[in-house]
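With one protein chain removed, the remaining protein chains of the complex are shown where they sit.
Entry: subunit A
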Amino acid sequence: MRTQYPNVAADFARQLADRAHALRLLILRTHAAAGQGHLGSSLSIVEILVALMSSGIDTGHWAEGAPHGDRIVLSKGHAALAFYCALTQVGVVPQHALESFSRNGGELEPHPNEHTLPAVQASTGSLGQGLSIGLGLAFGSRMCGRDDSCFVILGDGELNEGQCWEAAIAAAQLQLGNLVAVVDANGFQQDGPMDEIMPIPGMAAAWRALGWETADVDGHDCSALLGTLAAVNAASTDRPKLIVARTVKGRGVPFLEHTTDSHFPPPLTEVEIAIVDQLVAKRSADVRW
């Protein structure tokens, strides 16, 4: 059962969908220019990133490495392409920096490296590590007399890693109500469908049993994601929050959606990107506001 929450105002919902559309196209073009990248999982987190970036999160000092403020940790670091594009969309990273994506020695590496790009909140790519870092950020903020939020984007495949569960247990024990984990539940990992490899049944139920506030939503509906964020935050101040976002790997590119091959596909041609542009625009127009 998906969690039902009232949508945000219709005009704002339309703005969010437009941002997601623009972000998706920017990802495709950046991927095409680089000639490589983890496209499928970048496309599945587009709406998650738009919702988080539109949730009132303070990105003001990200480029300076200031110790305080809200954070997003991209634990599924292979979706860095989408994260970089989202950072340019909100002005944290200049758009021309995207030209360095996946280039030899470029600052925008295939997996986020805060050493080369300080706007990245934590170096990731070795799966399973981001949630623990998020715990430290959330707990550390409270130790410093603040209550800055920390959002961690996880993959469902990443939940095969035991460290995620160590962190899940600890977050509840530490009562980290300022920690929000969003699982990009696209149902795939590199080698294929989760169901055929190592599924994680009942993610929300399992984490709820550990003491988390949980929700299960359409991960391609920005307004539903935003509404869910607001609802779980309102529900409890001392329980960490888990949002299971049901997504599609390769979302927006018909021949990549729900495929294992979407993980690291060859770049799309300009013609193909133009077709995706029209299809996504039509799909957005079909949404009832």
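By definition in this document, a residue touches a chain if its C-beta (ideal position, glycine included) is under 8 Å from a C-beta of that chain, and two chains touch if they have at least 3 such contacts; residues count from 1.
Basically, contacts and distances are computed from a predicted model.
Undergrad: When one chain of this assembly is omitted, its UniProt record names it as which of these: "SigE family RNA polymerase sigma factor", "Tripartite tricarboxylate transporter TctB family protein", "Transketolase-like pyrimidine-binding domain-containing protein" or "Acyl carrier protein AcpXL"?
TA: Choosing among "SigE family RNA polymerase sigma factor", "Tripartite tricarboxylate transporter TctB family protein", "Transketolase-like pyrimidine-binding domain-containing protein" or "Acyl carrier protein AcpXL", the correct UniProt name is "Transketolase-like pyrimidine-binding domain-containing protein".
Undergrad: Have a look at A:A122, A:I153, A:V180 or A:L225 and name the one touching the chain we're not showing.
TA: That would be A:A122, which touches the missing chain.
Undergrad: Quick one: say which of A:Q36, A:S55 or A:Q163 touches the chain that got left out.
TA: Only one listed residue reaches the unshown chain, and that is A:Q163.
Undergrad: Who touches the missing chain here, A:G140, A:G192 or A:G211?
TA: Looking across A:G140, A:G192 or A:G211, the contact with the absent chain belongs to A:G140.
Undergrad: For subunit A, which residues reach the chain that was dropped from this view?
TA: The missing chain touches subunit A at positions 67-68, 71, 113-115, 121-126, 128-141, 143-144, 150, 162-163, 166-167, 169-170, 174.
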